[in-house]
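The complex is shown incomplete by one protein chain, all other protein chains being positioned as in the whole.
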Amino acid sequence: MENQTALFQYCLRLADSNLILSHRLSEWCGHGPILEEDIALINIALDFIGHGTALLQYAALVEGKGRSEDDLAYMRNEREYRNALLVEQPNGDYAKTIARQFLFDTFQYHFYQALQNSKDETLAALAAKALKEITYHLRHSSQWVLRMGDGTDESHSRIQTAFDDLWMFTGDLFDMDTTDETLLKQGIAVDLAPVKEKWQTQVSEVLQQATLKIPDQTFMQGGSRDGRHTEHLGYLLAEMQYLPRTYPGAKW
Amino acid sequence: MKETQWPLWEIFIQANPGIPHKHVGSLHAPDAEMALQNARDVYTRRKEGISIWAVESKNIVASAPEDVGSFFDPANDKVYRHPTFYKVPEGVKYL
Partner (left out) sequence: MQTEKDNKQAEFDFQAKIDKGDKIEPKDWMPERYRNQLVRMMSQHAHSEIVGMLPEGNWITRAPSLRRKAILLAKVQDEAGHGMYLYSAAETLGVDRTEMLKQLHTGKAKYSSIFNYPTLTWADIGAIGWLVDGAAIMNQTALAKGSYGPYSRAMVRICKEESFHNRQGYEIMCSLSFGTSEQKQMAQDAFNRWWWPAIMMLGPSDDNSPNSDELMRWKVKMESSDSIRRRFIDRTVPQAEFIGLTVPDPHMKFNKETGHYEHGPINWEEFFNVIKGNGPCNKERVKARNEADKNGRWVREAAEAYAEKHKKN
């Protein structure tokens, strides 16, 4: 695989997960469990969209075909999106939103720790900046996992169900393909095997502290690396992309 | 079941190093950790601070408006507490 193509794909992968998760979080806007949480969730959504936008700008630059970050966000279809399967899963109840967030925050935290040392200076700089935000996201979602797990019977059962339901989408976060191999050789990409180990350790610790069980499901869904998603992404993109696609060429 | 409410916390923000924390408002939070997080999200959205104090509102003791006379008037005639009370000969520095 050509280096440039690999780097482009890699940027899209990182950007898309941020963008899609931001979309999901913003769906909560005005409907959160308490005003303080509405504000917290929007903060996190804003961080994700900011970071996603920066990554798409870089992807556009790497591609060098004159596309903008908006072209990449609004004019790619379902099969061209590279976000993790986990982040496109619907919000469900607040437990599912928090479980999804915690699983992804933990991944991002360890992933970006490593990406800070990337030989690609832009990615390294973006990672260092994002890491400060991610540290806070992880604090927020971990605290909620603890409160739900070790809160009431109802919250315990809701968050346990959420982890059980989402678990099979976590393997996809760590799948590596030729993109990773090409960039690993250059010292640009992150080796996902050690990230996975750290992720497992931390998730186990927090779940245990929250009196929750690690789901025993071992079968994992994959596919995001080739743009094979769950059915949910199509609806999400239809909503997100409707204006620019209805009025091609319009400026907003 | 009765609808309960998370306790109220008063939030104080220090805007820059070296200056005092200033009261900015209140919020509801179930415990101290969440109070800090919520304060960060609610009251520092525009980089307003570098440090946050959160105090549960019920723990704040306040003087009453009726006390204003007995508490603060006596200080009125203690001008000797203020540096401008003292005459210093012209030309003397560093006082």
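Residue numbering begins at 1 within each chain, and the chains themselves are lettered A and B in the order written.
Keep this in mind: a residue touches a chain if its C-beta (ideal position, glycine included) is under 8 Å from a C-beta of that chain, and two chains touch if they have at least 3 such contacts.
All values derive from a computational prediction rather than experimental measurement.
Chemist: Considering the whole complex, which of A:H23, A:R82 or A:H137 touches the chain not shown?
Modeler: A:H23
Chemist: May I ask you to list the residues on subunit A that touch the chain which is not drawn?
Modeler: Residues in contact with the chain left out: 19, 23, 26-27, 29-39, 42-43, 45-46, 49-50, 52-53, 56, 69-70, 73-74, 93-94, 146-148, 150-152, 154-155, 158, 239-240, 242-244, 247, 249-252.
Chemist: What subunit B residues would touch the chain not displayed?
Modeler: Residues of subunit B in touch with the missing chain: 3-6, 8, 25-28, 30-31, 34, 42, 45-46, 62, 64-65.
Following the convention adopted for this analysis, only the chains that are shown with their structure count from here on.
Chemist: Could you list, by residue number, the parts of subunit B that touch subunit A in their complex?
Modeler: Listed in rising order, the residues are 6, 27-30, 33-34, 37-38, 40-42, 45.
Chemist: Would you tell me which residues of subunit A are touching subunit B in their complex?
Modeler: Touch list, subunit A to subunit B: 34, 36, 39-40, 43, 136, 139-140, 143, 147.
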